[in-house]
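One chain of protein is taken out of this complex; the other chains stay put.
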Amino acid sequence: MFSTEVKKRVRYGETDKMGYLYYGKYANLYEIGRVEMLRDLDLPYVKIEDEMGIMLPVLSVEAKYLKPAYYDDELTIKSILREMPSKLIAVHVEIFNGKMELIHKALVKLFFIDMKTNKRISAPSVLTDKLKPFF
Amino acid sequence: MFSTEVKKRVRYGETDKMGYLYYGKYANLYEIGRVEMLRDLDLPYVKIEDEMGIMLPVLSVEAKYLKPAYYDDELTIKSILREMPSKLIAVHVEIFNGKMELIHKALVKLFFIDMKTNKRISAPSVLTDKLKPFF
Amino acid sequence: MFSTEVKKRVRYGETDKMGYLYYGKYANLYEIGRVEMLRDLDLPYVKIEDEMGIMLPVLSVEAKYLKPAYYDDELTIKSILREMPSKLIAVHVEIFNGKMELIHKALVKLFFIDMKTNKRISAPSVLTDKLKPFF
Partner (left out) sequence: MFSTEVKKRVRYGETDKMGYLYYGKYANLYEIGRVEMLRDLDLPYVKIEDEMGIMLPVLSVEAKYLKPAYYDDELTIKSILREMPSKLIAVHVEIFNGKMELIHKALVKLFFIDMKTNKRISAPSVLTDKLKPFF
């Protein structure tokens, strides 16, 4: 297992007239979480795209909204890999509010595209090598 | 069954550096779809909140990304109710690109909150009455 | 002078906890306005980028917020060219609410970049030719 935590404050422009973090903004939180997880592995996503020519489009999202998040709350986004990536990378996301109550859960699956051929590939060894010690 | 279709063009600010409609923007499309579905039933969501004092927070989203959407594509958002709403309303969403290829599927479940008591309620009869002829 | 009008409804995800259209979303409205203005000239922006290899980054924005816009309001975005574009294109934007009250004014200046050389160029003749009858 490998996991990373990152903090993110709810901004005014992310709230809606209910006073909640808009439900459509959680996908941006998943993105922040997984990008910081890759940075923790010393593999910034910007390098995966620009130097390795690989991009990771999203295949599916399953999300459960447990409690609302409010303006100015400092959320904790926890991104967890429970399995070694192969054809897919499955990121489990848990989001906690300022009181560390679990308010949201998601499972985001992404795949790997070789940007030269525009074809699906398996997880690159540079990623799986970094992850081996954790599995 | 009851369903509605609405068109929505992909705007520059909704694309990302891959050149695709950003994956996090699809939730905005589901919102447009279900709000126009309610308007088609002569029940604008703004009235449900302001006049009936009921709000519909999202409980869960399951989404499958089948093909990317591109800048300036005119998408068709189809919102489908397959079951009469009761404790929940389950909206099946199908999104088609300009060539009418299915590019995205989602299931969005919402619940009903009485804004005065802040408690969950069942689907209001004003909604279920409008839907009866279709089920 | 050349001008175009386009309608745009305020969506839930665009409101903030004040209940207003978030101030940061107006730039998206300017974009919709100017892109539809170009489409009215039979010059879709997607063709300017993809076929002519020209892009139009924004140089400056001056905006005045006169009245708030509310959820589900159907706004009218009026985009006006008061001068023939040359080194710049200056788009005057006027936004009206559902009662056709002026709620927002902006001036957006954009310039032209040749995407091959990455250098600034003047307004392409394909654009100025289309606009000549109006000036």
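Labels A, B and C are assigned to the chains in the order they are written; within every chain, residues are numbered from 1.
In this section, contacts are C-beta pairs under 8 Å (C-beta built on N, C-alpha and C of every residue); 3 or more make two chains touch, one makes a residue touch a chain.
Only a predicted model underlies this, so the values are computations on that prediction, with no experimental measurement involved.
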item: Chains still shown that are in contact with the chain withheld from the display; value: A, B, C
item: Residue touching the undisplayed chain, where the options are C:18, C:52, C:84 or C:102; value: C:18
item: Chain not shown, touching residues in chain A; value: 11-13, 27-28, 31-32, 35, 44-46, 71-72
item: Residues of chain C (touch criterion as defined above) contacting the omitted chain; value: 18, 20, 23-28, 31, 55, 57-65, 68
item: Touch list for chain B against the chain that is not drawn; value: 12-13, 15-19, 22, 24-25, 71
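Everything below uses one rule, namely that only the chains that are shown with their structure count from here on.
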item: Central chain of the complex, centres being mean CA coordinates; value: B
item: Angle of rotation relating chain A to chain C [CA atoms, steps of 5 degrees]; value: 180
item: Centroid distance [mean C-alpha coordinates] between chain C and chain B, Å; value: 28
item: Centre-to-centre distance between chain B and chain A (centres being mean Cα positions), rounded to whole Å; value: 24
item: Residues of chain B engaged with two or more neighbouring chains; value: 27-28, 31
